[in-house]
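Have a look at the structure that comes next, please.
Subset of chains shown; positions unchanged.
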Amino acid sequence: MFQKIFENVRQKSPLVHNITNYVTVNDCANMLLACGSSPIMADDPEDAVEITAICGGLNINIGTLNQRTIPAMLAAGKRANELGHPVVLDPVGAGASALRTETALGLLKEVEFTVIRGNISEIKALALGSGTTKGVDADVADKVTEENLTMTLSFARDFARRTGAVIAITGAIDIVTDGERAFCIRNGRPEMSAITGAGCQLSALTAAFVTANPDQPLEAAAAAVCAMGLCGETACQRMTNLDGNSSYRNYIIDAMYRLTPAALERGANYEVR
Amino acid sequence: MFQKIFENVRQKSPLVHNITNYVTVNDCANMLLACGSSPIMADDPEDAVEITAICGGLNINIGTLNQRTIPAMLAAGKRANELGHPVVLDPVGAGASALRTETALGLLKEVEFTVIRGNISEIKALALGSGTTKGVDADVADKVTEENLTMTLSFARDFARRTGAVIAITGAIDIVTDGERAFCIRNGRPEMSAITGAGCQLSALTAAFVTANPDQPLEAAAAAVCAMGLCGETACQRMTNLDGNSSYRNYIIDAMYRLTPAALERGANYEVR
């Protein structure tokens, strides 16, 4: 199934608009190109609305948000909804500051999201309206483990039903659910937390996957999560004892560039619950 | 001829001011350093004017433009004109949104550009005042081919005469013309379209080349286009079957760092029409 989904990305080459933070934006662009998609970035409110209209999908990432880009996110999100374009939300740092939490909650109120992807602390902050995110990383106390997996699945399903969005909680174990079915994904490597923007790249990738597969947002989001994790694994095998997180970042994007739909099908490590 | 032009870049080490998008700005900076130039970036209107004055040349790139940076572009462009500094325009996404098209046209009205570099769709959008750019990539229908080369040359010459700028249209075949002579350049690799910012990097590079060779803007722009394409070729030869677009990006900048003026002279693949 993931083979076909990834083939659609490579064949349709969806144009994805990203309103995203300036820390990891270049990596997001190269990741989108690596998967076969085409990126464009615009964050001036006027420009963002128009650029959204020529794209197939929209990725909103609230890292380094500001008073100028928040209206752009809202306006572009609404426009994407009008046009029936898939929209992904990455609530970077929700729970870490009032502005981030409130902006994410405001977006949730005004925009219908296809997928919301974050770490467990960020998603909890959205679901509970507050949080204790440790910066942009998940709080250790929040971590998804085999022990709390069932409980976390139930939490994710509940939030998916409330929002109408596919919820993707990524970490050591990834959960992707539409409120009914849930994918538990065990691809990826712990070393991925040592590069900045692995999550941002995944959100951009997810936007490309759901844009190319508009009728299967759950499966497309799960495929993107598996693809990212699988590339993290492939890239890790390539590491020499001189390589560190900077080369690893390059290798992950390289791995996506080289990943075939068949290899994704074979390498995807998930169970459906 | 290109040897001497590139030697001037390496010897003079021109300081180039870039008002450019935040997606590819780091690559532009490293590309400028790779060619022997020195980059500086400022986009606050007040700061941009002053920084322009201490530099030798200016590169204006309208990707991720906003209401704060547009006045900075205009003010810095005018200041550069007053000082007789070369100014390059990269109209990223002109034709893709009204704000981008209008900003680029507004800049063309207010600022005298030494070189305008874009893909064929962007340049058409400027020449015709509207367009159908596919995001930041050229529309397939627009592509410069051997079949439409003569027609495109004529279009480029005409636009060069109207604007007084050297026009550089880059794609599979690159055209660089001052309205009289035209360089048709066949360096480069199709894989270059899989990295973000190859065009942005080329515009920054062009600014360095024309700044170091103020009396030969046509030849300097053509040399920059050849150099970028040649580095794309060299970098491609270095690719292993694990490498993808992220390593390719690094290898292109590395290739510029290693490129000698003599190797540029030998490797430049162009005809003058």
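Letters A and B name the chains as they come in the text, with residue numbers starting at 1 for each one.
Please note the rule applied: a contact is a pair of C-beta atoms (placed from the backbone, for glycine too) under 8 Å apart; a residue touches a chain by one contact, two chains touch by 3 or more.
Quick caveat, the model's predicted, so the values are computed rather than measured.
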Worksheet item: What is the total copy count for the complex if 2 chains are drawn?
Response: 3
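Methods note: only the chains that are shown with their structure count from here on.
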Worksheet entry | Rotation angle superposing chain A onto its copy chain B by C-alpha atoms, nearest 5 degrees | 120
Worksheet entry | CA centroid of chain A to CA centroid of chain B, Å | 33
Discussion item. List the residues on chain A that touch chain B in their complex, please.
Written reply: 15, 22, 25-26, 29-30, 33-34, 38-44, 46-47, 50-51, 54-55, 68, 238, 249-258
Discussion item. Touching residues of chain B toward chain A in the complex: what are they?
Written reply: 21-24, 26-27, 63-68, 93, 96-100, 134-137, 194-197, 241-247, 249-250
